[in-house]
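Only one protein chain is missing; all other protein chains are in place.
Going by the order they are written in, the chains are A and B; count residues from 1 in each one.
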Amino acid sequence: MIGESWITTRFEQLEEWAQKNSFWPLPFGTACCAIEFMSTVSSHYDISRFGYEVVRFSPRQSDVLLVAGTITDKMGPVLQKIYEQMPEPKWVVSMGACACSGGFYRAYHVMQGIDEIIPVDVYVPGCPPSPEGLMYGMLQLKEKVDRERQQRNKERTSHADSDGDTAAA
Amino acid sequence: MSRPREHPRAVVPYRYSLGDKLYLPLLVGLWVTLKHFVRNLWTRGSQVTIQYPEQRRDYSHRYRGQHILTSRPDGSLRCVACFLCATACPADCIRIEAGEQPDVNIEKYPVVYEIDLLRCVFCGYCVDACPEEAIIMSNNYDMAFFDREQSIVAIEDLQRPFVLDPSRLGYRPSYPEEEAKRAEIRQGLFDLVEEAKHRQGGSGSGARAASV
Partner (left out) sequence: MPTVTATPPLLERYPEGSILPQEGLDQPAWVVRREILEDLARDLRDHPETRFDLLLDLCGVDFPERSERFEAVYHLFSVTRKERLRLKVPVSEAEPVLPSLVDVWKGANWFEREAFDLFGLRFEGHPNLRRILTHEGFQGHPLRKDYDPARRWVLTEDKVYRPRPQQPVEEEDEDLFERMTINIGPSHPAMHGTLRVVATLDGETIDASEVEIGYLHRCFEKMSETHTWQQVIPYTDRLNYCSSFINNVAYCRTVEQMLGIEAPPRAVWARTILSEFSRIMDHCVCNGSVLVDAGALTNFWYLFQPREEIYGLLEACSGARLTVAYGRIGGLAADLPPDFEDRCRRLLETIPPFLDDVDALVAHNRIFLDRSVGVAAISGEEAVNWGWTGPCLRASGVGYDVRKAYPYDLYDTVEWEMPVFQGGDVYDRYRVRMAEARQSLAIIRQLLDSGMPEGPVMVEDPHVALPSKEAAYTQMESMIYHFKLIMDGIQVPAGECYSMVEGANGELGFYIVSDGSGKPYRVKVRPPCFPIFSTFSRLIRGGTVSDAIVTLGGLNVIAGELDR
């Protein structure tokens, strides 16, 4: 009775621990921010110190969509398709002013923030954000994933408790 | 004018030397990578990687990070709600609502001063435009938001005391001729920090942010 749920819960925890410490980002880099993303990956900042260096360009192998750069209306359908192709669980980091809100391009061909088409978990301001800013954003995402896990666990235990109560009754 | 010289119509590609054909320069390449490998492994301090967040890059005092609204010695905002920053802003990300002082001879003050940090492109034009040195920038780049509403920062966040730490000041007007005056201002800001810390008693969000 105990054993079965214990194993699955432990396994889920292990999975979540692994997830938050090794995101596999898909850099959807279109513009200036992509250059700063390259800096983040290169020697001076080295994002692999956090375990996020497994940059995948295939949406099917990644769990964090890192939108770096302006998304135009022409690019919109492409971004949406890529997001849909990513397996769950997935998160979205919006890097830089353009991806977050359109930035100073209040213009006829620029999407005013990617949250028009896909949900965003973390917004990183800056034009472009410095590599530290991006890493800060990634660490915030890690914390967010952690918080969500704790939230879920709490719900689960409260569920289990209430189940136990009804059974006892 | 002499007869125009025509452009080359044919290409002359690089010709492999014998060494190239025998893959010999590959050994040189291997030596280069080996050299870097050994040096980075054994020489202390040869690694260029910055161990963020424990260690930070030494950005200059012109870094254009999050904005600060500066205060007068009495704690009120220096801003007089003249809208120059909002006009100069190419991203149109500053929203100001002016309030009148009871005494018409005293300048106006901002009732609302909001910056949409997600719109902002950190170009520093607001700092250049401000005639009162009421808005300056910090070198704070640790910013991230979980939703769009959170990113619109208002007066209380822009006036946050932790960014008044002189070592964290960023882009602001410079006085090349008057370094002394600048030092004085710096000292004034520093006093403000001390005072603010004192007032807050080392607790609250400001102090926590300072320890980041």
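Here is the rule we use: contacts are C-beta pairs under 8 Å (C-beta built on N, C-alpha and C of every residue); 3 or more make two chains touch, one makes a residue touch a chain.
Please read all numbers here as calculations on a predicted model, not as lab measurements.
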item: Partner chains on view for the chain not depicted; value: A, B
item: Touch with the omitted chain, as defined above, among B:D20, B:E97 or B:E156; value: B:D20
item: For subunit B, residues in touch with the removed chain; value: 1, 3-14, 16-17, 19-21, 23, 25-26, 28-29, 31-33, 36, 48, 59-60, 62-64, 84, 87-88, 90, 121-125, 128-129, 131-133, 137, 170-171, 173-178
item: Residue numbers in subunit A that touch the chain omitted from display; value: 28-32, 34-36, 38-39, 42-44, 57, 69-70, 72-79, 81-82, 98, 104-110, 127-128, 130
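Rule of thumb we're sticking to: only the chains that are shown with their structure count from here on.
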item: Separation of subunit A from subunit B, taking each centre as the mean of its C-alpha atoms, in whole Å; value: 25
item: Touching residues on subunit B, where the partner in the complex is subunit A; value: 48-53, 56-57, 90-93, 116-123, 141-148, 151
item: Subunit A residues touching subunit B - in the complex, by the definition given at the top; value: 43-46, 49, 97, 100-104, 106, 113, 115, 121-127, 129-133, 135-137, 139-140, 144
